[in-house]
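Pasting in a structure now, in structure tokens, and then I'll have a few things to ask.
Just one protein chain is left out here, and the rest sit where they should.
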Amino acid sequence: MAASTWSISASDKSKLIEAAFEAKEHAYAKYSKFRVGAALLTTDGQIIKGANIENASYGGTICAERTALVKAVSEGITSFTSLAVVTDVASALSPCGICRQFIREFCAQKMPILLVPADYADRVAKGEEDGILETSIAELLPHSFGPEDLERPRQPS
Amino acid sequence: MAASTWSISASDKSKLIEAAFEAKEHAYAKYSKFRVGAALLTTDGQIIKGANIENASYGGTICAERTALVKAVSEGITSFTSLAVVTDVASALSPCGICRQFIREFCAQKMPILLVPADYADRVAKGEEDGILETSIAELLPHSFGPEDLERPRQPS
Amino acid sequence: MAASTWSISASDKSKLIEAAFEAKEHAYAKYSKFRVGAALLTTDGQIIKGANIENASYGGTICAERTALVKAVSEGITSFTSLAVVTDVASALSPCGICRQFIREFCAQKMPILLVPADYADRVAKGEEDGILETSIAELLPHSFGPEDLERPRQPS
Partner (left out) sequence: MAASTWSISASDKSKLIEAAFEAKEHAYAKYSKFRVGAALLTTDGQIIKGANIENASYGGTICAERTALVKAVSEGITSFTSLAVVTDVASALSPCGICRQFIREFCAQKMPILLVPADYADRVAKGEEDGILETSIAELLPHSFGPEDLERPRQPS
């Protein structure tokens, strides 16, 4: 699916993936035991890490992708070039719908989103396919509801 | 896109759309002024209506689609055959990512989801195209994260 | 603490508590295994039941109290006289903060909220204290942030 996303350099990709693995170490996954790490690459070359932070209410839980985004936006950083996400599962798992909607608010439709399997380093070491699913919010949230929809003219009721 | 969803009878479709419009009347859209109505058709032929219920915290807001689903599930109803959603905008608008994730938990991948424009009745009266986008959770939430992903074997950290 | 809430008749109280236990039967607590039931008494004497409906995203979870409230409000019912909540734990447990904020939007500060232990029926049968904590949103969410705070004049930035 790479054709539908921007290109990302091999070096950026490698750094971003490593950061997502590091981010996962700080997951607070007390209830699900399902750790997730995310890393955002900003237009000016910074990497911002997020992890899932769960809550006893369950509903208050904030995922890794949203954690990374609020860290960036609350520092005034709103321009991003890619996002990587990793879990403890040995296949490429995808963001939940809440995170897709949150990504939609701040990231371009074609920004690369790299879904990285937990055994990525092993795969690479063995010379196998890396198992990454490269996608985008255009693909993950088609017909998306976005900020501009709230601006549309409304019919009188 | 109808090919990728189940079929729904013209009569069911018509009743479901009417119910979604009625549901919208009870929206509590105090902050966005953006009213949404949803109607779920259950396997045993009941129609369950939902509207968006907003909250001063903004983050506490519950959309129409989720309202309809929790109404059903909390009465022990967990089998659905279609969903219709309508807003005050004269085009087919799509559920937010939070609702897509919630629909994913309870509805089949190919269950028809009808996104209905606010001027649907006018369009039909004028003999125009009805403007409905018929879609499904398979289309709206590709590569979805779901309950079974939480069951997958995890790598030791 | 009853002095700070409205009074509720013994018969209403009994019906409401029974409804909260029934509501719990439809909890969808797939992830936490922590079932919660809620029952709302409306001004016109209806009882509306809610249960917690969890989600694989965790963050998408909707608690029993919010389920009961959106069921009511989406049917045009916005006036309530009491709420009962029960879990599977043999002591009075309290709503999470998300639900307190949601209750704040629709219920009066002094409306009785009955937190019912799972062994309530046993306690009553044995002639013991019923173990109910009767409280209110005034007590559970002091200095609350509410709809009127969004209307306050704001300083130029």
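Letters A, B and C mark the chains in the order given here, with residues in each chain numbered from 1 onward.
The rule is short, and it goes like this: a contact is a pair of C-beta atoms (placed from the backbone, for glycine too) under 8 Å apart; a residue touches a chain by one contact, two chains touch by 3 or more.
Small disclaimer: the values here were computed from a predicted structure and weren't measured.
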Kindly state which of the options A:Val70, A:Ala108 or A:Val124 is in contact with the chain not pictured. A:Val70
With the missing chain put back, one of C:Ile53, C:Leu69, C:Leu114 or C:Leu141 would touch it. Which one? C:Leu141
Which one touches the absent chain: B:Ile98, B:Met111, B:Ile137 or B:Leu150? B:Ile98
Considering the entire assembly, which residues of chain A contact the chain that has been omitted? 23, 25-26, 28, 30-31, 49-51, 53, 55-57, 60, 62, 64, 66-71, 73-76, 78, 98, 101-102, 104-105, 145-147, 149-150
Provide the residue numbers of chain C that touch the chain removed from this figure. 24-25, 32-35, 87-91, 93-102, 104, 115, 118-119, 133, 135, 139-145, 149-150, 152-155, 157
Residue by residue, what part of chain B touches the chain that was omitted? 31-32, 54, 56-63, 96-98
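As a working rule, only the chains that are shown with their structure count from here on.
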When chain A touches chain C, do the two copies use mostly the same residue numbers, with over half shared, or different ones? same
Dist(centroid_CA(chain B), centroid_CA(chain C)) in Å evaluates to 26
Measure off the straight-line distance from the CA centroid of chain A to the CA centroid of chain B, and report it in whole Å. 25
Which whole number of Å gives the spacing of the CA centres of chain A and chain C? 35
Got the chain B residues that touch at least 2 other chains? 25, 98, 101-102, 104, 145, 149-150
